[in-house]
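Every protein chain of the complex appears in place save one, which is left out.
For reference, chains read A, B, C, D and E in written order, and residue numbers begin at 1 within each chain.
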Amino acid sequence: MKAQAIGYGMGKKDFEHANCVRAFLGESEGKREAVTKLECNLDDMTGEEIGFAIEQLFEAGAKDVYTQPIGMKKSRPAVLLSVICLPGDADRLAEVVMKHTTTLGIRRQDMSRYVLERRMETVTTAFGDIRIKRAAGMGVERSKPEYDDVAALAREHGVSLETIRKGLT
Amino acid sequence: MKAQAIGYGMGKKDFEHANCVRAFLGESEGKREAVTKLECNLDDMTGEEIGFAIEQLFEAGAKDVYTQPIGMKKSRPAVLLSVICLPGDADRLAEVVMKHTTTLGIRRQDMSRYVLERRMETVTTAFGDIRIKRAAGMGVERSKPEYDDVAALAREHGVSLETIRKGLT
Amino acid sequence: MKAQAIGYGMGKKDFEHANCVRAFLGESEGKREAVTKLECNLDDMTGEEIGFAIEQLFEAGAKDVYTQPIGMKKSRPAVLLSVICLPGDADRLAEVVMKHTTTLGIRRQDMSRYVLERRMETVTTAFGDIRIKRAAGMGVERSKPEYDDVAALAREHGVSLETIRKGLT
Amino acid sequence: MKAQAIGYGMGKKDFEHANCVRAFLGESEGKREAVTKLECNLDDMTGEEIGFAIEQLFEAGAKDVYTQPIGMKKSRPAVLLSVICLPGDADRLAEVVMKHTTTLGIRRQDMSRYVLERRMETVTTAFGDIRIKRAAGMGVERSKPEYDDVAALAREHGVSLETIRKGLT
Amino acid sequence: MKAQAIGYGMGKKDFEHANCVRAFLGESEGKREAVTKLECNLDDMTGEEIGFAIEQLFEAGAKDVYTQPIGMKKSRPAVLLSVICLPGDADRLAEVVMKHTTTLGIRRQDMSRYVLERRMETVTTAFGDIRIKRAAGMGVERSKPEYDDVAALAREHGVSLETIRKGLT
Partner (left out) sequence: MKAQAIGYGMGKKDFEHANCVRAFLGESEGKREAVTKLECNLDDMTGEEIGFAIEQLFEAGAKDVYTQPIGMKKSRPAVLLSVICLPGDADRLAEVVMKHTTTLGIRRQDMSRYVLERRMETVTTAFGDIRIKRAAGMGVERSKPEYDDVAALAREHGVSLETIRKGLT
């Protein structure tokens, strides 16, 4: 991998944001892509409702959605909801957050993300087929059986995840 | 919804950073405003002292202050303190953080925030007056009884929040 | 230190459970007292409402009330609410929990607690009077300025807790 | 409310432990039932695997399963897994925990639980039928629309939970 | 699996508490042993100091020590410290907690623990020797390379834990 030489300009018109991200890429040795994080603090919503909002956000195309426990004023245990998405999806997903949560404000951070290249393969085991996710780049080569496949076979055969994974070696 | 042309000033002239924020706004379809997050990791401060710092930060004009549990080196359970504020208040609030915490470094992120327009109304119930916070924009219309009013009436009448809220319908 | 003979009554006659607690005390070398923990999982209540319930529980005589973040089914971030109280107050406080939360079940554990003997003293400083809480027993002697006094003086003089505490030495 | 005489059997004869639980019931003024909590610390299992174990524990009849973040030695962020079940199911569920987790030890606490009496009703709204869960006892009367029904209708109509709930009043 | 007759002594004579524990064992189908949990809420101690207390508790013979984030009154982010130990060590460890923390009260719960039988074996790999911890009982047979050995080899060879573990198959 090599650092990439990419020209861009910032105090100019055109698409400021895109230029900015291109600069990021220029200085990285790994492959980087632009991502956006949306986040909001929720102290007037129940866990049940937050679970539903998470489901809706995944359906609407969020790359990842996760929650963190936070403590807020007046001794309130609350939740920080974070949504990771493509920058181009951020406005649309912010509307989904507004629709399914009680927040009045959603913070947005545009950032970059180092990523590995991914490739899927399928392996046949005594229990059934399992996809293997292979990832490479930035000096590493890793592989991992796809959780959903392992879990489906564990459920089908009434055994533990471990038992299914042992069938792979 | 359409991209909005929003003029705003940060009390500074036109250098790179301000341009950057304006660019964000240009590409959004909802209304966005600039906000700043200050954060620091605290592993040499007690919960008692952090509670006091939070109180002081709200008094100094922070829009929101919250804590998150973090795990640090040497098996230390610690706290990440976050302060959300107007960009123009960040330097001043960073000084308040320095005064009331033990941190030697405060991270600062300038970002934007999608916001709904808000409006207050007052409703009279059998228990007393309750303000209703109405929010609109980005495809939603929501309303919510103001917690402080509901709580005050619940305390006054010795009943639950639920009982007070039922008086609203 | 020696095992202590401690007589105490729970206002009931001699059935199994009470014997059990007395046995605990018999085998301890420090002073132990009986306490009860009430706890419930809350996934259909907001942080705002939980903050109110905590306030009500302290007013009703709970010795301590605290929350912990928990993860529940269906990806719900929820809260475990715990109340520490005297065994004789448990039934009454369980009713307060039922009144101010949404739970349908409250778990109760009767246990013991090692305690130090406490004593208050007052010290006069340049900023004002501060109570010192002294604790002794089980091989230790400790003292600590009362937080509420230190905080009150810090607010009054517009300084940090640290500044007030330094006036003590 | 008065202490209630409650007869129940754990399918065992009269040894110490059972007496103990019965004593709890005798001294309570609300209705209490016996429950058991199983818990283990997990620092050598992934979140993915824990999610699977939780699913298996619910299928095996656990009344509730939840996780809490804990910090363990050597700066390890770990998970405390708790299972709430009937005392008579504890041995069987401990085996399920052993099968689907990596733990070598499961702590067991037998305790009691204050419970409200529950009753289901069905209400017809413009969006569809919704069951209402009513709970009574210990000085309270509460009701709540069943989350699963509200969520199913929200998904079907593409609206928020709030919109469905408003159809109830 | 069958209920097991297990003789064990706590170095005390036959009072209520010991009987109670023996009753637990009688009704279990797996092997159970008695354990004690000590816990205290810490809101006036720093993470740094808690890390030190944890270290001291392990040295004093605690079987396990862990922390959980809790929220306490006045918006304080605090820590629940738990110590798992043999019942016979509880008084002594409670003194260590008193010495190295700021708590004035330590809750104690005596409970039982389902355990698997453990056995160590050593395997020679291309990277070096690794102990394998085998556990059996309650319907499962599991094994796991000892973390400390894997970590030591990973440090020595400058590779990941995964690389060392792959050498085992």
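In this text, contacts are C-beta pairs under 8 Å (C-beta built on N, C-alpha and C of every residue); 3 or more make two chains touch, one makes a residue touch a chain.
What you are looking at is a predicted structure, and each value in this text was computed from that prediction instead of being measured.
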| item | value |
| --- | --- |
| Hidden partner chain, touching residue among B:59, B:91 or B:117 | B:91 |
| Which of D:31, D:63 or D:76 contacts the chain that the document leaves out | D:76 |
| Absent-chain interface as seen on chain B, which is shown | 12, 15-17, 20, 38, 41, 44, 68-73, 78, 80, 91, 94-95, 98-99, 102, 104-110 |
| Footprint left on chain C by the chain that the document does not show | 69, 71-77, 142, 162, 169 |
| Residues belonging to chain D that touch the chain removed from view | 42-48, 50-51, 54-55, 67, 69, 72, 74-79 |
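By definition in this document, only the chains that are shown with their structure count from here on.
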| item | value |
| --- | --- |
| Partner chains that chain C and chain E have in common | A, B, D |
| Common touching chains of chain E and chain B | A, C, D |
| Rotation in the CA alignment of chain A with chain C, degrees, nearest 5 | 180 |
| Where chain B and chain C are represented by their mean Cα positions, the distance between them in whole Å | 30 |
| Separation of chain D from chain E, taking each centre as the mean of its C-alpha atoms, in whole Å | 25 |
| Junction residues of chain D - those touching two or more other chains | 16, 20, 68-69, 71-73, 99, 109, 142, 147 |
